[in-house]
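Dropping the structure in here first, questions after.
Removed: one protein chain of the complex. Kept in place: all other protein chains.
After this line comes subunit A, so read on.
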Amino acid sequence: MKNFLISIKLTCILIILCGLVFPVLIAMAGKLAPGGGKGETVMAHGRVVGYANVGQKFTEDKYFWGRPSAVDYNAAGSAGSNKGPSNPDYLKTVQDRIDSFLVHNPGVKKEEIPSEVVTASGSGLDPDISPASAFLQIKRVAAVRGISADKVKTLVDSHVQKPLLGLFGPSKVNVLKLNVALDELK
């Protein structure tokens, strides 16, 4: 009985400490962070077009495409496909994605296609692609927009984010930021 009285009082105090004081403290500190602790947004055409870190759907040929998403880039219900590596239905989907990529990007060879272009991301909201995937799409984007491929290539080069401190992790390209810059390109 004594244990229960202590338990109740201690629980109440710890709920206040860990569940209230701690997150409120962090929320206050977060106000100083980029985006004010609400997530960093990206502006274009005079309006907010998305969050820098949250991937979004690009299906038009004039934009660089991100990765396939198991949830169709629904940012209120993140998930992966959870398909196992040997699943025959899944392998058929991958085959379809390869074929579709080849149709939209004439001149690209099958063995050049990096695996992340034809596989779904873990969150369904992956904001990045590898530099190799971006380079493969330059020809298509440039042709649709009627600008020179060299100009687009320069833009992509400037959007390649190097590994952390140049040492740790993969290089990547943020698809949304690249496409926003592309729209601004004259």
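The working rule: contacts are C-beta pairs under 8 Å (C-beta built on N, C-alpha and C of every residue); 3 or more make two chains touch, one makes a residue touch a chain; residues count from 1.
The rule is short, and it goes like this: contacts and distances are computed from a predicted model.
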Undisplayed chain, where the name is taken from the UniProt record, one of "Potassium-transporting ATPase potassium-binding subunit", "Acyl-CoA dehydrogenase", "Amino acid ABC transporter membrane protein 2, PAAT family" or "Septum site-determining protein MinD": "Potassium-transporting ATPase potassium-binding subunit"
Contact residue for the chain not shown (choose from A:I98, A:I147 or A:V160): A:I98
Sites on subunit A contacted by the missing partner chain, in the whole complex: 3-11, 13-15, 17-20, 22-23, 25-27, 29-41, 44, 47-60, 63, 67, 73-88, 90-91, 94-95, 98, 110-130, 132, 163-164, 166-172, 176, 179-180, 183
